[in-house]
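All protein chains but one are shown at their positions in the complex.
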Amino acid sequence: MAKAEKLQVQGEMKEMRLQEALREALRYEMARDKRVFVFGEDVALFGGAYGVTRGLLQEFGDSRVRDTPISEAGMVGLAVGAAINGMRPVVEIQFCDLLPLCMDQLVTHAARYHYMTGGRISVPIVIRNKFGTRPGGGPSHSSCNHGAFVHFPGLKIIIPTTPADGKGLLLSAIRDPNPVLCFESHHLYGVKGPVPEGDYTVPIGVAAVRREGKDLTIVTCGGMILKADEAAVELKSKGIDVEIVDLRSLAPLDKETILKSVAKTKRAMVVDEGPMVGGVTSEIAAVIQENLFSDLKGPVVRVGAQHIPPPHSPPLVEAMIPDVDRIVRAALRLVEGKKPS
Amino acid sequence: MAKAEKLQVQGEMKEMRLQEALREALRYEMARDKRVFVFGEDVALFGGAYGVTRGLLQEFGDSRVRDTPISEAGMVGLAVGAAINGMRPVVEIQFCDLLPLCMDQLVTHAARYHYMTGGRISVPIVIRNKFGTRPGGGPSHSSCNHGAFVHFPGLKIIIPTTPADGKGLLLSAIRDPNPVLCFESHHLYGVKGPVPEGDYTVPIGVAAVRREGKDLTIVTCGGMILKADEAAVELKSKGIDVEIVDLRSLAPLDKETILKSVAKTKRAMVVDEGPMVGGVTSEIAAVIQENLFSDLKGPVVRVGAQHIPPPHSPPLVEAMIPDVDRIVRAALRLVEGKKPS
Amino acid sequence: MLSTAKREEMLRMMIKLRAFEEKLEELYQKRAMYGSTHSYRGQEAVAVGVCSALEPRDLVASYHRGTGHLIAKGADLYRLMCECMGRLEGYSKGRGGKMHMGDMSFGFLGNTGTVGATVPIATGAALAAQLRGSKEVVVSFLGDGAMNQGVVHEAMNFAGIWKLPVIYVCENNLYAMTVSVEKSIAIKHVAERAKGYGFEGKVIDGNDVELVYAETLEAAEKGRAGGGATFLECLTYRWDGHFGGDPGTGYRRKEEIEEWKRRCPIKRLKEKLIAEKNLGAGEFDMMSAAVYSELDEVTKRALASPMPAREFDLDSIYARSEVGHG
Partner (left out) sequence: MLSTAKREEMLRMMIKLRAFEEKLEELYQKRAMYGSTHSYRGQEAVAVGVCSALEPRDLVASYHRGTGHLIAKGADLYRLMCECMGRLEGYSKGRGGKMHMGDMSFGFLGNTGTVGATVPIATGAALAAQLRGSKEVVVSFLGDGAMNQGVVHEAMNFAGIWKLPVIYVCENNLYAMTVSVEKSIAIKHVAERAKGYGFEGKVIDGNDVELVYAETLEAAEKGRAGGGATFLECLTYRWDGHFGGDPGTGYRRKEEIEEWKRRCPIKRLKEKLIAEKNLGAGEFDMMSAAVYSELDEVTKRALASPMPAREFDLDSIYARSEVGHG
């Protein structure tokens, strides 16, 4: 990233991939807290479809690291029950396209338990899953449905981008007394960065300003941070100074950071890998215009995925999800003050 | 309604409740098209939890009107398969809180089949369900989650308000070659209105202007039409002339009608019974400000449900969902040009 | 054999369950409670037989027809009544209503209006017990209708492969709302399905509270000893309609209802105790009167208790986090 967020830590740093940083969080917390355990399809013997849980079986044994049958709804339901009875389960759902299978347990049960029992019960579970649209993934394996969950009260939702955030947010999630959905980007698993050692947490619900600028705020999350950053570099060369807000959490949403940035730049764009319609871009656009209407120099522009299922073939995927060029063009239109066509 | 939409029909009219009008559509189409059949929990012998399917068993027999086990996901999956193999299933899901149980079949399968088979297969199913927040319903029986489905490409979504639309939209839905989700408002089932006899359809994807006005557009859907209308009457007495757009369909969304109205009134409010965050109000606010930014005299204001699960106790429900007073106050703030607090 | 004292206690508890439903029905008619009732009358022997066999540390999960399980497991009648009435002093502060409660202080994992949804939750609670090596067992109450929910199948499979200390108590009352079990299941006894998950399924008379007690005790001991799950299909019947307002006769024959009323679980134990001379008819009436008057009392207090304020509290959706960030 052009200008990485300064980490607020003194301790040692280690360079690692997001994938490894997430594993670090799991290892750290499993060692510290006996209540934490991990289960999911292929997480034990195989180490997880994306290697995040690799080595945990060997380190913590097959009672706390469990392979499961293919029963997503059951997995989440079991996690809810185990959490209510005092444990801290971390579940891996192989990819976010499978979340609809456990939707009832997630949105009606895990999410509502605290409220609907008058606060008597809370449900500290973490549901990790991979998301991201890419060639070859196709309609059942490469969705970005993180935006849909924002609509359901009671869930927390995190989307780490940097490896440091991967560790820090996941650690916070495991310690959080609420159900937390962790969306891990396919595009970022392999990206390296410095990660603080030891007990390092990043608060849920706090966005990060990844790049400072004065002409335009781009609000984004997940894998799109890479495209937004590239676009910012290109726009810089065209004399447009972009500020990038990385949401990190979708729920609670850090309106303060978003609004503070847009109040400064007076122009906002929301970039997301998920479908625009009814998604993250719409919510944030609505919030910004509602709060900063008279400050804005132009509409809040949405740049998200086209409203189709994620396709298989490379050119179709490219046409579907935002790329640097779409972001740059939208920025130019906005700054030049023209209505987007 | 203060000013009912003029029905575009010559034929006979009959006064009936929404509930009966929906039944009319089912009866009409079952008689006309042998491929249409109805199934769901308690729809046959009992006539449906809300009486919509009453009498169909007697009229069409137990092969075409079937009671089912409590298997929501299975029901939708079976409907998809029956549709692919040439039938026109209409499924009743007892209330929208149960839709998360069949989410995978709905959003990944029914919705994506046409796209992902390159158009070779289509899935003409109708999924009817009740929605609406009310005292005593509580967290698993009285949600409004219609807004969540907008995010998933491939579904059509209808929300009839008048009995005439109930018949006309449901008839269109059954004839549509795509999966259609029909949200039926708890608050409107019993409301009466004139319904054309015979073959009467209302196109999916076309909103209705229920009341004309020049100062402010209220965009809404479902049960909230009643509150919006009451608010309009009250605002009229305060000298504010409200135009009401009843969405009728959420997907496809009739942007044209919405934008045309707001282009005229230059002020917009979106009222919805579902949670504001990530819902219908956000999507429509985003669309309006994106398209009409420079015409607007103020931000697009969202008046939706608070971000909590639907509660059981009457005062909590009242505090959660929009009422006439909240709408009126928001309208006054908007028209007076102050920023909403 | 069970002691007389224990059996009297079960008898009193069954009366309490019944009295509660009758009171609730009365309040429903008067619109003093919100939402629907789901009367447990007729099924009392299941909740009472099961819960009497459990230890206090044991847990239960329930479903929409949950009032019986709640009371039998030890819920406070006042708080329960308040919740039905949407009062602030209800278990869920009026947020949940009678279908949405949970309180671990008396081992109640929760109930919900989504048929089948607590079955995996109960199973997960049993997993927690196993992981910790604590010795509680978990009872998952479910109706016959819930047997056809996918997640119930998934949960039972987990219980089978991981040998979890859970007892599935299926209250087969022959109907799911208006749909008879014969229409929705192609075999005579759903207990048969337990075999497919690798544990035992038994069919028992659910109106015999002593039998239910004994079978639960056995299953609980097995679970505690690491022997895994048990499925108990308890044959029983609900006397009333599915919900308040449903006479329950549109889809059931009068004779069937009458026949099952003759098999009343309360009458059965009462007559047995009387025949054994362990209970006098007068004693029974006194016991019953005491229960009913307790309920009158509770109802009066609940009716006088405050409603929640007409305000929403955004914070109420999250438990407060104790995580500090260094």
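Residue numbering begins at 1 within each chain, and the chains themselves are lettered A, B and C in the order written.
We take it that contacts are C-beta pairs under 8 Å (C-beta built on N, C-alpha and C of every residue); 3 or more make two chains touch, one makes a residue touch a chain.
Here the structure is a predicted model, which is why all the values come from computation and not from measurement.
Trainee: Taking the complete complex into account, tell me which visible chains touch the one left out.
Mentor: Within the full complex, the chain left out of view touches A, B, C.
Trainee: So which of A:Pro124, A:Gly147, A:Gly205 or A:Pro309 would be touching the chain we can't see?
Mentor: A:Pro309
Trainee: Pick out which of C:Gln43, C:Gln149, C:Asn207 or C:Ser316 touches the chain that's been left out of the picture.
Mentor: Within the whole complex, the residue contacting the unshown chain is C:Gln149.
Trainee: Considering the entire assembly, which residues of chain B contact the chain that has been omitted?
Mentor: These residues touch the chain not displayed: 9, 37, 63-64, 66, 68-69, 71, 73-87, 89, 104-105, 108-109, 111-122, 124, 153-154, 156, 172, 175-178, 199-204.
Trainee: Using the document's contact rule, name the residues of chain C that touch the chain not shown here.
Mentor: 148-154, 157, 160-161, 183-187, 190, 192-193, 195-199
Trainee: For the chain that got dropped from the picture, name the residues of chain A it touches.
Mentor: 41-42, 45-46, 49, 67-71, 73-74, 97-98, 101, 135-141, 306-309, 311-316, 318-320
As a convention for this text, only the chains that are shown with their structure count from here on.
Trainee: Select the chain at the greatest separation from chain A, using centres from the mean of Cα atoms.
Mentor: It is C whose centre lies farthest from that of chain A.
Trainee: Whole-Å distance, chain A centre to chain B centre, using C-alpha means?
Mentor: Centres of chain A and chain B (C-alpha means) sit 31 Å apart.
Trainee: Take the average of all CA coordinates in chain B, do the same for chain C, and state the distance between these two points in whole angstrom.
Mentor: 36
Trainee: Check each residue of chain C and list the ones that touch at least two other chains.
Mentor: In chain C, residues 92, 94-96, 100, 112, 114, 117, 150, 316-317 touch at least two other chains, as defined above.
Trainee: On chain B, where are the residues touching two or more other chains?
Mentor: 97-98, 101, 138-140, 307-309, 311
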